[in-house]
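Note that one protein chain is taken out, while the other chains of the complex remain in position.
Take a look at chain A:
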Amino acid sequence: MANKLIGEMGLHTKISNIFAARNIITAKDALSMPEFELMELIDVGMKETKSAVALISEATSPPCQSARSLLERKVENEHLSGHLPTHLKGLDETLCGGIPCGVLTELVGPPGIGKSQFCMKLALSASFPAAYGGLDGRVVYIDVESKFSSRRVIEMGLESFPEVFHLKGMAQEMAGRILVLRPTSLANFTESIQELKDSILQNQVKLLVIDSMTALLSGENKQGAQRQHQLGWHISFLKSLAEFSRIPIVVTNQVRSQNRDETSQYSFQATLKDGLQEHTKTYDSHLVAALGINWAHAVTIRLVLEAKSGQRIIKVAKSPMSPPLAFPFHITSAGISLLSDKGTELKGPGINTIHARGHSDMINFHGECS
């Protein structure tokens, strides 16, 4: 919409020609500056400028829908009302059906906690036919750190969906629907997702998994503002890709330790007398999600996986439609499974903190129960 051509908007010919002469071709060019500046640039009276801008704005504005028609469309068009079930009962209930379509979902946690395992299970369930709770489509799995193991995926399939997997040829077909990409650099990744945007609908891609976003960006040399800018572009692109194609996008993120300088306070909090929280909390094993605060704003659902006193927990840290619940889980040969479907509600910012205590003995997941 931003690139709509001014020439096609039905403006008066005289003004249209002036715009073209000043190299203002698209709506973006015209609207990126305040009206007064535009008037200066095209050398036309204020009234005429205002009416031209009004016309351009009307042509460029997004269409209006009522929230009710949004809901009806969602229920009608999207299979399973726009969610990808995770087959973890407690989690699916909290998320009103599963991982939502059309938005970014983030999985963040310390290394070895089970993010890739979760992703592999999701990729598998998305490839299933609708009758078994899948999206009946292809999955694009962007595997940056080479963590994808097809053997593991088949094992998970055999253990958790034996009735499907033991059917002849099913395993091959399901596994055949998962396309694994191993980009060698960020530029490579960018190219691939741009390519994907065009072909997503006709190739029946129903899920995009990026494991992990942090690894992609950490490989680049740029620092500070440039890096934020790069990340910013990817954020916008992924969000619009998710929305436009109505598929869920699952991204994993890593953790980093919290700097001493980092604070989570506003300037006025120092002066507020009531309920002042003690600032110097314990810093041991205090981790935060990588990729910054801008990224944290951009994701719609954030699932935090952590380990506390030897117990793995998955928390719904950010979700517009769920209370902040935490579920204990463990990893078996069938993948991730919840130890309890009734989550504990964690009030306060504790839902966002990530712990990694008592964790070193849990890296090996084969055949382990906690």
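Convention: a contact is a pair of C-beta atoms (placed from the backbone, for glycine too) under 8 Å apart; a residue touches a chain by one contact, two chains touch by 3 or more; residues count from 1.
Basically, contacts and distances are computed from a predicted model.
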| item | value |
| --- | --- |
| From "ATP synthase F(0) complex subunit f, mitochondrial", "Importin subunit alpha", "Eukaryotic translation elongation factor 1 epsilon 1" or "DNA repair protein RAD51 homolog 3", the hidden chain's UniProt protein name | "DNA repair protein RAD51 homolog 3" |
| Chain not shown: contacting residue from A:Leu11, A:Ile24, A:Ile56 or A:Leu196 | A:Ile56 |
| From A:Leu71, A:Ala187 or A:Leu201, residue that would touch the chain that is not displayed | A:Leu71 |
| Contact partner of the left-out chain, one of A:Gly10, A:Gly169 or A:Pro320 | A:Pro320 |
| Of A:Lys14, A:His166, A:Arg182 or A:His229, the one touching the omitted chain in the full complex | A:His229 |
| Absent chain, residues of chain A that touch it | 1-2, 27-28, 31-37, 39-40, 43-46, 53-54, 56-68, 70-71, 74, 96, 100, 102-103, 229, 232-233, 235-236, 239-240, 242-243, 261-269, 272, 274-275, 277, 293-294, 296-300, 302, 317-318, 320-321, 323, 347-352 |
